[in-house]
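The other protein chains are all here in position, but one chain of the complex has been omitted.
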Amino acid sequence: MVHAINKALHDAMAEDASVFVIGEDIAAAGGSFKATRGLLEKFGPTRVRDAPISEAAITGVAVGAALTGMRPVAEIMFMDFITLSMDMLVNQAAKARSMFGGQGSVPMVVRTPHGGGLNAGPQHSQCLEAWFAHIPGLKVVCPSTPANAYGLLRAAIADPDPVIFVENKALYAVKGDLPDTPAALKLGEANIVRQGRDVTIVAYGATVAMALAAAETLKQDGVEAEVIDLQTIQPWDETLVLDSLTRTHNIVIAHEAVEQFGVGAEIAARMADVGFDELDGPIVRVGAPFAPSPFAKSLERAYRPKADDIVAGVRRSLA
Amino acid sequence: MVHAINKALHDAMAEDASVFVIGEDIAAAGGSFKATRGLLEKFGPTRVRDAPISEAAITGVAVGAALTGMRPVAEIMFMDFITLSMDMLVNQAAKARSMFGGQGSVPMVVRTPHGGGLNAGPQHSQCLEAWFAHIPGLKVVCPSTPANAYGLLRAAIADPDPVIFVENKALYAVKGDLPDTPAALKLGEANIVRQGRDVTIVAYGATVAMALAAAETLKQDGVEAEVIDLQTIQPWDETLVLDSLTRTHNIVIAHEAVEQFGVGAEIAARMADVGFDELDGPIVRVGAPFAPSPFAKSLERAYRPKADDIVAGVRRSLA
Amino acid sequence: MDRKKIEELYHQMLLIRRAEEALQKLFADGAVPGFLHLSIGQEAVPVGVSSQLLERDTVSSNHRGHGHALAKGVGLEPFFAEILGKATGICRGRGGSMHVADLSIGMLGANGIVGAGLPITTGSALALKMQGEGHIAVVYFGDGALAEGVFHECMNMAALWSLPVLFVCENNGWSEFSPTERQLSASLERLAGAFGVSYLAVDGNDAIDVADSASRLIKPMRENPRPGVLECSTTRVRGHFEGDKQDYRESEEVAALGERDPIRKCRQALVAAGVPARWFEEKAAEIDAFIDGAVRAALAAPEPSINEITRDVYTNAELAP
Partner (left out) sequence: MDRKKIEELYHQMLLIRRAEEALQKLFADGAVPGFLHLSIGQEAVPVGVSSQLLERDTVSSNHRGHGHALAKGVGLEPFFAEILGKATGICRGRGGSMHVADLSIGMLGANGIVGAGLPITTGSALALKMQGEGHIAVVYFGDGALAEGVFHECMNMAALWSLPVLFVCENNGWSEFSPTERQLSASLERLAGAFGVSYLAVDGNDAIDVADSASRLIKPMRENPRPGVLECSTTRVRGHFEGDKQDYRESEEVAALGERDPIRKCRQALVAAGVPARWFEEKAAEIDAFIDGAVRAALAAPEPSINEITRDVYTNAELAP
């Protein structure tokens, strides 16, 4: 997937001179995950900026530049470090447009990787997207494939509002051709990646592939699962999810983040309200247990949600 | 309620010499909301410390002091400013015990006021408690009356783990006698403040009184609402809420925070799972709309949830 | 500095002073919602600095930002209307005193978060440098903000990248109810020196000095972008916010503030330059009438409609939940 993100950055910068990238070791080194590789050579140090280890200022610089006619794309090396950027994102970027009475917009993107799989431990594996979805004014996006990573990142950069673009580390290595002229997608639209009549599985990022694998397993007991790739977490595509529920009457939501107070809670809550009459079984969520992401191989493997957990969740919902 | 918080601080400091308070203008000035009034005179500048405007360091100092045998109680003047403390709370305080294999604990409290009512605008009114409830290792508490403010703060200070103690600004002025020897409460326990058979209303902080007012209105159309004061948001008392639902079969959740991805989402999601078979109607949430807290009187008044919104929510759930 | 320029400084300061005195009265009458932080006694700083700014230069401000906004050119009526929470406010009544902004003239906003203007301005300066038209970005902040980590991060970035940022510290000796010496153990001069950023200290109550020093820092920045620090020692005459009785301040200190009144100082310079008493009377009358009209219009304006609450959360409204 990282090649798609890299291409989206190349294409966006080539098309629009107001786009620039800023972050730690993103220029000369091409980024910790190589998402920004080649940008320095192509666009030079003015538009591809290695920053000091100052996450608050990096994010604030993006806010100020966005208010001054640019389209910054900042990288926060690990989502765990975005804890240092919260004022700038939540009190400044998110609110500027509304708080200033619609005078302007803050067209900026913060790209940041979340999730485990590297045994990087409790401070390098967190999935914190639910925080940003709670904040009016921020948009939150999480791709699941090279193709939608490209299309969503292009849309995020073109979007007039601040977007938190969350990239699952375990997906960076996923290969996949891109069409020669890949299209930008629309923010706010989810995608049915598998059709099914018996249960709706809502997922995003790394759990989309798990949900598809789970659907194949379930097929063997005659359960046809519909799998929805949320793509945009805020604003999320409630219409599509509700429409699917009205056909399947059961729903399971899966994400890598901690289950409690995670993104799945909002989707479940909405379906238990506007979708209540459609529900034939309990709404089941699949997520990480209530604990920090542990380091040891055995522990991290058990900690991260798996296709089997989704299968079990579906069975419980249908039971 | 502020008198109860002040008394809890006085009593905790008198009882335990390892308790100290730190924050901005909390000593000489007694705090922006006077919660720390009189502590400097009684306990001196070593234990009652006016800090520079450095929220990250204030919080980090509390973490380090807690790891070194003290029980710091830090004040973050407005919850909006806790955006500057997130690394210390989320990556350090929350994780230290688990990440170090249970070697020690981080007995600290961060007191911070949330909510509107002062026309303080978008950066001085936010309710961000849902963020902390999503983070394993943190406890989150929000009192609704002078009596439980005292008992919960004493429990938070005595607790071995980091506690985010959220005080609703609009409640500070609420009067109410305290018993001469008020008792500490147990964290993690909710409280049924009104019994009823027809619907469960879960609230915390400022919405508890609104829920009680709503219950009186509903009584007139013969609807008997049971009102639960959550008191502790993380870990929350799922057992009590579920038990109430099994008697009322309908549930409405109300908080001042933005509805989307708020605390109510988790409660709704759990009830739509473990409580599914008990539900006779949609789970309705009442919260602030998806927008920053606006400044103008007319706007803030309309923005904040009211008893009537809870009444309407209950009617919709029972319809 | 020639007399016309000084007259303009006087005019601007008096306008800000009278506007804040009007707000003070409106607050006492209960017409101003929320917190009100007045900059009475500090007018020379924004007026002196703004006299050196171009329309496309940007400024960001803090909680005590009325002077910064008016000096940059925010209209008086939308200014009052905003602070009164009216539909005709510059921010449609959604922001209030702590969020007055006018993006059309590069006023990037007052701010409720101490220190938050620093990175915003640093980013604005980066954008202006990339746009290459010789514009600069100014951030006004108080002595209290010097304790925030972003100050350090931004000084470093601005110096490292030679960004055209003017850091204007309004040092009034107080952070809320605490004197600076209980808040900060460093001097701004030595901090600026540590980053190799040029620094000037000035009597922040002398608009002419402020203007001269600002121009000494700004002129070279336009040719050859780089940061500068201007530390203005000034006087907070009122409480931290309206309603603060200032019982924590020595009465002598408060009494002595009048001595340092920037407007009086400027008037003395004008008198010395031969400006007749009549000019001052006419100026005062003109400004009072101007403010009167603006206040009256703002008071008469309607409160915002509640349908406005969820407006502008996103630019593309169709995406709002």
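Labels A, B and C are assigned to the chains in the order they are written; within every chain, residues are numbered from 1.
One rule holds for everything that comes next: a residue touches a chain if its C-beta (ideal position, glycine included) is under 8 Å from a C-beta of that chain, and two chains touch if they have at least 3 such contacts.
None of these values were measured; they are calculated from a predicted model.
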Quiz item: Thinking of the complex as a whole, which visible chains are touched by the chain that is not shown?
Solution: A, B, C
Quiz item: Among B:27, B:40, B:65 or B:142, which one is in touch with the chain left out?
Solution: B:65
Practice problem: Just the residue numbers, please: which parts of subunit B touch the chain that's not shown? | Solution: 20, 46-47, 49, 51-52, 54, 56-57, 59-70, 72, 87-88, 91-92, 96-105, 136-137, 139, 159-161, 187-188, 235, 238
Quiz prompt | Residues from subunit A at the interface with the omitted partner, ascending | solution = 24-25, 28-29, 32, 50, 52-54, 56-57, 80-81, 84, 118-124, 260, 289-292, 294-300, 302-303
Quiz item: If the missing chain were put back, which residues of subunit C would it touch?
Solution: 147-153, 155-156, 159-160, 182-187, 190-191, 193-196
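Operating definition for what follows: only the chains that are shown with their structure count from here on.
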Practice problem: Determine, using the mean of C-alpha atoms as each chain's centre, which chain is farthest from subunit C. | Solution: A
Self-check item: Whole-Å separation of chain centres (CA-atom averages), subunit B against subunit C
Solution: 36
Quiz prompt | Distance between chain centroids, defined by C-alpha means - subunit A, subunit C (Å) | solution = 39
Quiz item: Which positions in subunit A touch two or more other chains at once?
Solution: 56, 87, 91, 98-99, 136-137
Quiz prompt | Residues of subunit C whose C-beta touches two or more other chains | solution = 89, 91, 93-95, 99, 111-113, 149, 313, 320-321
